[in-house]
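For this depiction, one protein chain was excluded, whereas all remaining protein chains were kept in their positions.
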Amino acid sequence: MSDDRWIEHLNSLEVSRRRLLAGAAAAGFLAACSRELRPNDTGTSGAATPGATPELEDQLSIYNWADYVHPKTYGQFEKEFDIKITEDNYPSNEDALAKLQAGAKGYDLVVPTGYMVEIMREQGLLMELDHSQIPNFSLIEDRFLDTAADPGNRYSVPKDFGTTGYGYRSKFVKEEMSSWEDFFRLAPKYSGRYTVLDSSPEVVGSALKMLGYSYNSVEPKEIEEATKELLKLKPHVRKITSSMREIMITGEAYVSLTWNGEIGYVALDAADARYVVPSEGTEVWTDNWCIVAGAPHPAAAHAFINWHLQPKIQAQDTSYHYYGSCVEGEEEFLKPAIANDPAVYPAGDVLEKLEFAAANPEWLRLRNEAWTKFKAA
Amino acid sequence: MNLAASNRTVNAGLKSHAALVYAFLYLPILIVVIYAFNDSRLVQIWHGFSTRWFGEAWRDDTLRNAFRISLITATLNAVIATILGTAAGLALRNVGRKTRSAFDMFMYTTLIVPEIVIAIASLLFFVTLGLPLGPVAIVITHSVFNTSVVGLIVRARLAGVDRSLEEASTDLGATRWGTFYQVTLPQLFPAVLAGALLAFTFSFDDVVLSSFVSGVGSTTLPVEIFSQIRFGLSPKVNVVAVVTLSLTIVAIVTAQALLRREARRVV
Partner (left out) sequence: MASRSSVAEPRALLLPAWGWYSVFFVAPLLIMVAYSFAINDPDRFFTVTFGFYTDQFQRVWDPLYLEIYKNTFLMALSGTFGCLLIGYPFAYFLATRAGRYKTFLFFLVIVPFWTSLLIRTYAWLLLLSENGPLSGALQSMGLIANPLNILYTPISVWIGIVYDYLPLMVFPLYVAIERMDPRLKEASRDLGAGRGATFWKVTVPLTMPGIITGCLLTFIPMTGEYVVPEILGGAKSYLVGNLVANEFRTAIDWPFGAALSMSLVAMMLVVIFVYLRFLGRRSEESLGSFL
């Protein structure tokens, strides 16, 4: 992820001077905060551990989603630890899994979503973590820890969390949308202006939730009903893609089934974009740092995970990708606009109703089948 | 309608149809080239002439690395394909009809089977045997069908080579190698070179095979572009398109010139 891209983004989009100044102010605010409010977090991770700290390698290879850390983040780590970072990207959990399963070697860190942690763990693709090298682990909020996918967090450390809902351009969509029912019901009206993620669990899950079933249902009857709804939706779908930012910005699409951070990004250029956590409930997920089994630089990997857990680094990333941090205390470093944004940080009672995805072979098989039906329609 | 008039009508019809087809073939490519010079991030809207995206694309580490990988794998693949294909083309002159038909079938099959099938079969092959995916896998997979490309070109060209020259050379006492080196090879060389260029080009442009057998850090340019195209239009992709097109066109023109020149030199 290069700084050039960030600069390009700023330059070429007629960023108003007001916004530039606001950005500069925010940056200054963050810098000031980090010095005043958290004098203890001087950012030397790993080294805070007394006792045996393994010697750090000089390289780190990260296999990550695209655009998922602030452009400055890697550079800061590189300077502080004198470790060179390289990053490769993947567009979906399944892509990452497929590559790792096929024996791709050389990666240290990978960033699977919760349910994929379980799958990768079961396939023996992950290295068990040495928590003594990750003292900052204690900063993470309890509600994101110890999930069914990875009890005891032996293999994963939450990086951020998000929800899967939908975003819409209120400029083009006159109705106020707040539920999955709205999403499905308005499709014929805005036919050809919908996109959905290129991923079966989320799309099938959305139909399941609308029908009042569990996101993780493995009842064939329920899946069948959900598939029927999806087949009704299909003709109105413009594109099946997990990269919908551009067409939402240009207005080619009005409504997108997607993750909350994507809409945050869209809203930078299209202020009328709104994100909805549907009232019927939906998926909450965490993306997690995991170390690949056989990683060539495990000490550096642990060091990075620990370093990245600092609230100010977390805030830096959130301000870029608009996904909330699982670490306590991040909000203090964030612009109020982001810290109070319900898309980034849903209210507590909303969060309670959301489900984590829980994969098992049957779960996967049913969804894949439904997905094929959807795509082939 | 008399004959002359109906002739003219038919001629006019055919000509305009042909013109439309050429327009159909070239218009999209031209648009991409033009828009590579578009001074706007929103690709579809023309904003003025600029070459800045060329600079941007060059500064993009990911793109540059992918370009490098593509160059290396395409070249290695061309070397292998040329050696194997030329050898095969030469040997095919001298084998029995059954062997020739069987080998022909090999060659055509590698070219006709849809790439997606070969891609996944290759993926299964490397993974099952525990071999690493990556540049080597890419080179190997590409070189299979490119060997056929070179083989077919060499074979076609050899069919037009006059054997009597070679026989005269042997009669005059030259060794088999001497005859090959001094008589056959010079006539064959343009075709071999053309084959090598085509093998390079096909490999450089390949996306399906590469995306299945590439590994860590060995993403080729087309694969990188394919994943960026999933996002939609992008000025940097336009630039890559222009660069790739230029490379390919130079290669093709050279290859064709070599083949044509050889054809005209009827001995």
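Read from first to last, the chains carry the letters A and B; within each, the first residue is number 1.
We adopt the following convention: a residue touches a chain if its C-beta (ideal position, glycine included) is under 8 Å from a C-beta of that chain, and two chains touch if they have at least 3 such contacts.
Note that the coordinates shown come from a computational prediction; the quantities given were computed from them, not determined experimentally.
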Given A:E252, A:D269, A:E328 or A:E355, the one touching the chain that is not displayed: A:E252
Residue touching the undisplayed chain, where the options are B:L133, B:L198, B:V216 or B:L258: B:L198
Full-complex contact with the absent chain, from B:T51, B:Q182 or B:Q256: B:Q256
Hidden-chain contact residue, picked from the options B:P114, B:G130, B:G173 or B:P186: B:P114
Chain B, residues in touch with the chain not shown (by the definition above): 6, 10-11, 13-15, 17-18, 21-22, 24-29, 31-32, 35, 43-45, 80, 83-85, 87-88, 90-97, 99, 103-104, 106, 108-110, 112-118, 120-125, 128, 140-141, 143-144, 147, 149, 151-153, 156, 163, 166-167, 169-170, 176, 179-180, 198, 201-202, 204-205, 207-208, 212, 222, 225-226, 229-230, 232-233, 237-238, 241, 244-245, 248-249, 252-253, 256, 260
Chain not shown, touching residues in chain A: 92, 94-95, 97-98, 101, 119, 122-123, 192, 198, 200, 234, 237-241, 250, 252, 359, 361-362, 364, 368, 371-373, 375-376
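Operating definition for what follows: only the chains that are shown with their structure count from here on.
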Rounded Å distance, chain A centre to chain B centre (Cα mean): 40
Chain B contact footprint on chain A (complex, rising order): 2, 4, 8, 12-13, 61, 63, 86, 88-89, 91, 99, 101-107, 241-243, 245-247, 250
List of chain B residues in touch with chain A within their complex: 40-42, 56, 59-62, 123, 126-127, 130, 132-133, 215-217, 219, 227, 230-233
